[in-house]
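Just one protein chain is left out here, and the rest sit where they should.
The block that comes next holds subunit A.
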Amino acid sequence: MDSDLSPQDKKDLDKFIKFFALKTVQVIVQARLGEKVCTRSLSSPTGSDWFNLAIKDIPEVTHEAKKALSGQLPGIGRSMCVEISLKTSEGDSMELETWCLEMNEKCDKDIKVSYTVYNRLSLLLKSLLAITRVTPAYKLSRKQGHDYVILYRIYFGEVQLTGLGEGFQTVRVGVVGTPIGTITLSCAYRTNLAFMSTRQFERTAPIMGIIIDHFVERPFGNMGHMHPCNYRAPGEDEGAYNGVEDSQEVCTTSFSTSPPSQMGIPGKEGGVPQQVPVQPCHGAQAEHGRVSSCPPADHVPATPSSSGEDAETSSRSVEVKSVSPCDVLETTFTRKVGAFVNKPGTQVTTASLDLPFAAFAPRAYDLEENDPMVQPPESPATSSPLQGSLHSQGSGESGGPAQDDFVMVDFKPAFSKDDLLPMDLGTFYREFQNPPQLASLTIDVSSQSMAEDLDSLPEKLAVYEKNIDEFDAFVDTLQ
């Protein structure tokens, strides 16, 4: 196979393949740095820009690539792979994509090495530049920060795609035939990201409250063979809590085998440190699976099926507590005390809790105080028997239905916008969801009025008899 190739061509081809492999790694890693890449065109060649493309060389990346290659070249049965994965500040990680530079046995003996192969490799690098912006990991990498980082790992040998989960997709970047084999560049990417939409990594208010124990300067610790594409210190405007909560929520969604628990009673760690209960999740709702920090030896991705709560003694940094929704309605309730908590549970009121949805709880409390259904106004004294019978008021006991339980979920009614109005559709809907029943329609009211009528009947009869002449005269006028 190689006998047709001149020594110079063979030498050139090996050099092209080597530098192509190194530039491929640079393009992939730089595309996952989280920043826009910009290089200048130069009309005069510098002599150091391989494949006539301005691709910067990050020294650490080159070093890692050379280390992985260990003096070998990608060849038949020896593929060079760049694995991109995501790791959260809590230590959960997940493989996102694997880029493979492979060679198969199909040779193109007639092709000119120094010209055609070189130009086609240049074209392939341009295609790689375009495709690296199209796979789902690109958007994730643009949003990386202190919540999560994107890591890369270069390895040589057999392609490993098992960490990408089920249903991963493959996109072929391109092929270049050479006299010693056909170079193929492709990418296999995880599709489970579909539900981990990029919006989930934006800073939105969390549905579940999560306590942040502390923010570690270098939360990613020992990453083994993984290297950060770019770990940037947090400098965002919004609080760190939200971001980590989002990633935790996402990670739990992706890692636990059961749906996430509905709600919790969180408290900011700084605010009420001792009173926050450590409450195990209910049996029906599985615990959120979290993989403890990566084992040092190999990069072990967390698979979606992993579950089991690891008690991270270093920090109870992220915990989700779930209580039944009706607990929130009561004005006072006892905090459940979990294991290892020394302080006894205390009676607390909703007001003393630092609830994220405190707007709803106190409102419920206030409503109960002022709710006419619970404490109806006193029946006004009837001014005349006639009036009393026709306009009997006083609801007496509350006949209305008990207020519905609160559901501690940020209620967003369909088609409503988070508007600037002081009372948005959601608030309006909540407040008027259970209007008091009409007084005249309640059974109690009607029964009471009947009783009153019966009592007042003799008096009324007496009055009518007294005025019987008036009534007769009236009847006469009608005839």
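Convention: contacts are C-beta pairs under 8 Å (C-beta built on N, C-alpha and C of every residue); 3 or more make two chains touch, one makes a residue touch a chain; residues count from 1.
Everything that follows uses one rule, which is that contacts and distances are computed from a predicted model.
K.L.:
Just go with whichever of "ER membrane protein complex subunit 4", "Auxin-responsive protein", "Small ribosomal subunit protein mS25" or "Autophagy-related protein 101" UniProt uses as the name of the absent chain.
P.N.:
Answer from the UniProt record of the missing subunit chain: "Autophagy-related protein 101".
K.L.:
One chain isn't shown here. Among A:S44, A:S70 or A:Q479, which residue touches it?
P.N.:
Result: among the candidates, A:S44 touches the missing chain.
K.L.:
Of the residues listed, A:L96, A:I131 or A:A188, which one is in contact with the missing chain?
P.N.:
A:I131
K.L.:
Which one touches the absent chain: A:K18, A:R32, A:K87 or A:R120?
P.N.:
From the options A:K18, A:R32, A:K87 or A:R120, the contact with the absent chain belongs to A:R120.
K.L.:
In the full complex, which residues of subunit A touch the absent chain?
P.N.:
36-46, 49, 52-54, 115, 120, 123-124, 126-127, 129-131, 133-134, 138-139, 142, 171-176, 198
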